[in-house]
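One protein chain is absent from this view; the other protein chains keep their places.
On to chain A.
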Amino acid sequence: MTIDATALADSLRTLVQSPADDGTLSSSLKLVVEACVDLFDVDGAGILIADEQDVLSYAAASAGPGRLLERMESEAGEGPCTESFWQAKVITSRDVTTETVRWPRLAEAMVGQPVRAVLGTPIQLGGVTVGTLDVYRERVHDWDDSEVTALARYSEVIATTLAAALEAHTAGELAKQLQYALDYRVVIERAVGYLMASMGADAVTAFQALRSTARNRRTKIGTIAEHLLDTGSLPA
């Protein structure tokens, strides 16, 4: 992949000076994803931020079917972004519609949609993963190392935007999500480890058990994690 340094500088300048930026975090993120599409020659991009159930939810997306991809990922609880969020590393797929073993629900949902190759990269604040940046192409594509590296680097731009918004108190509702992720990450991870050992399960299964308990009880996942660590069991 070729990235023009001048184009990158122009895009970043636009992010700073754009009249479309009304100073809110959502408008800033919208500009960031649109710049991402221009810079990396992808067909769409989006940002997902973990909510208080630790489920990735929509924060921003470029125009097109990317929103559908994000919505399906959020609903199915699986896919390259979810995996990237959970494993804190870049996850790629050359064609999500053929990922019937890794992400069966997502693969089925995306058949018929103009979304094939997807790359998810974690967005980290202070070493804590708070969300993901996803990009997609409408055709099958093998992501190369330079693309992985460049997009991982770009996710830092987003992290900087989020951090600045938090500092400037312009993050609005998203601030609560971000703060929750930062505050509860450690206790959630510890609870996942606890469940892995007590259930004899891998991290994904343990995390799903924690999350489904929170969902069924309409409780925040951090509260369930604290209960588990305090009492040794999930709430009945």
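Following the convention adopted for this analysis, a contact is a pair of C-beta atoms (placed from the backbone, for glycine too) under 8 Å apart; a residue touches a chain by one contact, two chains touch by 3 or more; residues count from 1.
Please note the rule applied: contacts and distances are computed from a predicted model.
Colleague: One chain of this complex is missing from the view, so tell me which of "3-isopropylmalate dehydratase", "Aspartate carbamoyltransferase", "ANTAR domain-containing protein" or "Branched-chain amino acid ABC transporter permease" is its UniProt name.
Modeller: "ANTAR domain-containing protein"
Colleague: Of the residues listed, A:26, A:205 or A:223, which one is in contact with the missing chain?
Modeller: In the full complex, the listed residue that touches the missing chain is A:205.
Colleague: Which of these, A:87, A:113, A:179 or A:223, touches the one chain of the complex that we don't see?
Modeller: A:87
Colleague: Among A:28, A:62, A:97 or A:129, exactly one should touch the missing chain; which is it?
Modeller: A:129
Colleague: On chain A, what residues meet the omitted chain?
Modeller: The missing chain touches chain A at positions 1-5, 8-9, 12-13, 76-77, 87-90, 122, 124, 127-129, 146-147, 149-150, 152-153, 156-157, 185-198, 200-205, 208-209, 211-212, 215-216, 229.
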